[in-house]
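Take this structure, written in structure tokens, and hold onto it; I'll ask about it next.
All protein chains of the complex are present and in place, except for one that has been dropped.
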Amino acid sequence: MTAAAIDTSPTPIEHEDVRDSRKLGFWLTLPAQLLVLFIAVFPILMQVYISLTDWSPLDGIDWWQAHQLWNSFANYTDLLDDDRFWSALGRTALVMAICVPCEFLLGLGLAILFVDNFPGRRFLYSVLLVPMMVVPAVAGYMFFMLFQSGGPVNDLLSFFAGSPVRIAWLSDPNLALFAVIVSDVWQWTPLMFLILLAGLVGVPEDQLRAATLLGASWTTRFVTIVLPRMKTIIIIALAIRVIENFKVFDNFYIMTGGGPGVATETISIYIYKVTQQELIWGYVAAVALVILITLSIVSAYAIKRMSQSRETSQ
Amino acid sequence: MNRSLPFEIFRYAAILSLVALSLIPTLWMASMAFKPIAEWSATGADLTWWPNSPTLDNFRFLFGQSSSELIVALDRTAGQPILSSLLSAVFGTLIAMISGTSAAYGLSRFGSGGNLPLALIQLRIFPPMAVMIPVMIMWAYLGLIDTWYGLALVYGIVTMPFAFWLMKTFFDDMPREIEDAALVEGCSRLRVFWKITLPMMRPALASSALFVFILNWSDYLIALLLTTRDWVTIPVYMASLSSSMTGQLYGAKAALGLIAAVPPVILGIAIQKHLVRGLTFGALKQ
Amino acid sequence: MTAIHLENLSKSFGSFTALKDMNLEIADGEFVALLGPSGCGKSTTMNMISGLLDPSEGSIRFGDRDMRGVPMGKRGVGFVFQNYAIFTHMSVYDNLAYGLKATGVARSERDRRVKDMAEFLHLTPMLNKPSAGLSVNILQRLAIGRSAIMEPAIFLLDEPLSNVDAAFRAVMRTELKHLQRQFRQTMVYVTHDQLEAMTMADRIAVMDHGKLLQVGTPIDVYNNPSNVFVAGFLGSPGMNLLPGRTIAAPAGLCADLGSFGISAPLPVAGLSEDRAIVYGFRPEHCELTSGEGIRLPVTFVERIGARTILHMGNKETSLRGVFDNDVPVRTGENVTLSIDPANIRLFDAKTGDALTEAR
Partner (left out) sequence: MASIAFNNVTKRFSETVAVNNVSFEIADSEFFCLFGPPLSGKSTILKLILGLEKPDEGEILIDGKPVNHVSPARRNVAMVFQNLALFPHMSAEQNVRFPLAERRMAESEIASRVAEVSGKLHIGHILHKSPAQLSGGERQRVAIARALVRDPVAYLMDDPISALDARLREETRVELKRIQNELGRTMVYVTHDQEEAMSVADRIAVLEAGSIRQIGAPSDIYDNPNSSYVAGMLGAPAMNLLALDAGNSSALDGALALDQAHVPQGASQIGIRPEDLIVTPAAASDETRVRVFEVEPLGGVTVVTLQTGETSLRAMVRGQPKIEPDSEVSLSVAAGQACFFASNGEALRA
């Protein structure tokens, strides 16, 4: 085999490798950056503009002329004494304060039961994940049927209670809130279970064995080895659920439409109703901006935690 | 570690009871989907957990046949909404995957994209309602309201962060030397991406695409805002499924719910080992 | 400090027998190495001693206490894992004190014993530092100290040096052996590296495919391997093993080594004629000679610092000889090897067992 002669005439492009990769890098990320600009950055600027006016789609003027209805910060001041907004915000926080801990404890309990291998583990694991994958609106409808006064929930209760039970779940403010919370816990406990189990399985097996050999009981091992090593993962799981739960709309709206009255009206349902029914889009833009700002603070904290865990899991 | 017998019994009892509880809602809807109209709103004593005489009438009714008991057939059948859900979810997934995957490769290999990663996480964290008003205005202005492609574009953008972060962790896991080995043979960077990296990533691309599809298929709020009559998706159409005569069409709605619920459940179980990675933006790998 | 008795110990996972009928006595304060290739059953044996696995047959006794059914936590076993399993989210002090705290020892007593152990292992300066990111030899001391502080009956070490950088491994070996002698602790050391077993163990138990082949002091197992596997496994490079047949010769019974010619008279008396044997000798026992011996070509010369390895032989069988680094031989030359008969070891070709007296 003759050696191919080395053609060492300098190739036309100087250092084409470095420049080529930077150029390729730019083109690769361009579509994503355009999309983000097109639907996030530009709309938020538009929203700030509208939030300083009393504009509404019914006024017959295009949005860029909204400055004719300039009311500077009136929307923001109105917001302060809009008690329906604050009660919706409070209710969302209440729902979160109940849902997230329930989902966490149920998920952690299940995850602990699933750590060791046992016959049927893979099948039961898949079955437990089903609720999380059901379309939230459909889940809402499922629970709407379940909580009908003649529905199966009452039937089960009367079976246990011995006497017929006909609780009007969806028409009583407190019971309705309880019903929607049950549907949220039902749908999202599997997410907690999934993440916490991944965290539990990630705890190094030999450290647990070392602790056992040093005479530590199961509870001591759990408190001194498992929980400390899972701290970051627990924070991530909670952060995800807090953020997702804050956005909840689908199953709540399908089950109760935010009712009876405003009993189950979360912040998303409130904004939706004000947008669709009262059509005062200037004011709604202001409300939305307040939410965006508070949430970006929370998300900055969640991102810091997630990138920190990525270092530890690297 | 082998555990004592009582613990094993407790384990099975706890797991099986929770599994039973978690299956009741889904099974109830499935049974309702096959109940004839007579058994739809049976209450109290004659409430039946399993249809006495199962029938496919509900499904036929959905697709335009007027079943004998129901007085009026549906003026708009479920066909169009199912098509709308499919088209918007599939094309939304395409948009998300194409823009997300190329941006992920750009960031993973060349560090380009600046503050894009952070922006993408924040995009995912904001409630849709908080950004929908300007989008509704723009879509009305561009004539995209009540069109499946208008919906697909929003779905693409909203789920692009998941595609981006999922693919970025897969690209990071891939050893750089495999690309170097191709570069040394004279491949240009783009050809390496096309001929080596992407083919290697086929399983990762598939599971990421399925994950994004499930998210798009499961939307209700965005469709509620951006579609009105012709191109409503399944969840929006389902809410409107009631006639003045008989009120809630329980059986029909349950049948439609079943049709909507089955695909994501099957796809989700198919990619369950990547779910953790997807849901935590790659912070946690199974 | 107790002796360990393993009697007819067997373990099978379904149809696969990981360990078959193992009998081994480990004296009090003795350092025994379980040596063998991966999958030879050494880790299974260790896991049964620690209580992670229950034996299928046979029994394990610490002193006169039968360990059947005794859980891991109650056996008083010190364990050093492959990458030390240090609780990296705790400080060095908390690692050392972990066992005492878990078993409810009073704080003052705990503090005293931790400080003594830290003093003994030169860990005092870093007691309050986090244990993550320590250098590997400090990790080894911490792992040993953490178990030793519980005064265990026996210490088990699961290949602790396997992912340590080669240059550093020699230092760690010496330090580990020295610590064992200071503690006078019964230790079982599991490894696949024959060098570690040779340099550290008081006695080596060589295992293969779930069977215990030979137990003896490093020198004894090295000089008198009980079968072909042990001969080939110990020593770097391993013993040269030439197939051959016994033939009668004027000077006495010799071995016909095919293309390598006829050997010198065999040291083992009373062997029958024309019998298939394996003719074994250690590479460092080869001498170059101009006179009688095995003639063969040199295929490759490896000069490695203090010693030179000559690769000799032909396509099917290659031999190796170890010489000083100034041996004047070049690749391609022909050499004649003479081996002192005392260094020859014969093995039965079929069973591979050593032929020491007529059999």
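Here are some notes:
So that you can tell them apart, the chains are marked A, B and C in the order they are listed, and the count of residues begins at 1 in each.
FYI, a residue touches a chain if its C-beta (ideal position, glycine included) is under 8 Å from a C-beta of that chain, and two chains touch if they have at least 3 such contacts.
Since the structure is predicted, the reported quantities are computational estimates derived from the model, not experimental observations.
For the chain left out of this panel, the touching residue among C:M46, C:M187, C:A255 or C:V322 is C:V322. Check B:L23, B:I196 or B:A239 against the missing chain and you find that the one touching it is B:I196. Set against the missing chain, the residues C:K42, C:R110, C:R146 or C:H192 yield one that touches it, C:H192.
The missing chain, though absent from the display, is touched by one residue of C:D28, C:D256 or C:E284; that residue is C:E284. What subunit C contributes to its contact with the hidden chain is residues 165-167, 170, 173-174, 177-178, 181, 192-193, 195, 198-200, 218-219, 222-223, 234-238, 282-284, 300, 302-306, 309, 311, 322, 325.
Take subunit B: the residues that touch the chain left off the picture are 175, 177-178, 180-187, 196, 199-200, 202.
Here is the rule we go by: only the chains that are shown with their structure count from here on.
No other two chains have as many C-beta pairs in contact as A-B. Centroid to centroid, with C-alpha atoms defining each point, subunit A and subunit C lie 56 Å apart.
Work out the mean CA point of subunit A and of subunit B, and you get 15 Å between them. Shared interface positions of subunit C, i.e. residues touching 2 or more other chains, are not present. Among all residues of subunit A, those that touch two or more other chains are 212.
Across the interface of their complex, subunit C is touched by residues 204, 206-207, 209-217, 220, 224-225, 228-229 of subunit A.
Residues of subunit B that touch subunit A in their complex: 1, 3, 8, 11, 14-16, 18-19, 21-26, 28-29, 32, 41-44, 47, 49, 95, 98-100, 102-103, 105-107, 109-113, 116, 118-123, 125-135, 137-138, 154, 156-158, 160, 164, 183, 188-190, 193, 214, 217-218, 220-221, 224-225, 234-235, 238-239, 250, 253-254, 257, 260-261, 264-265, 267-269, 272, 275-276, 279-286.
Of all residues in subunit A, those touching subunit B in their complex are 17, 20-22, 24-29, 31-33, 35-36, 38-40, 42-44, 46-47, 50, 57, 63, 106, 109-110, 113-114, 116, 118, 124-139, 141-143, 145-146, 148-152, 155, 164, 166, 186, 189-191, 194-195, 198-199, 202, 212, 233, 236, 240, 243, 246-247, 249-250, 253-254, 267-268, 271-272, 275, 281, 284-285, 288-289, 291-292, 295-296, 298-299, 302-303, 306-307, 309-310, 313.
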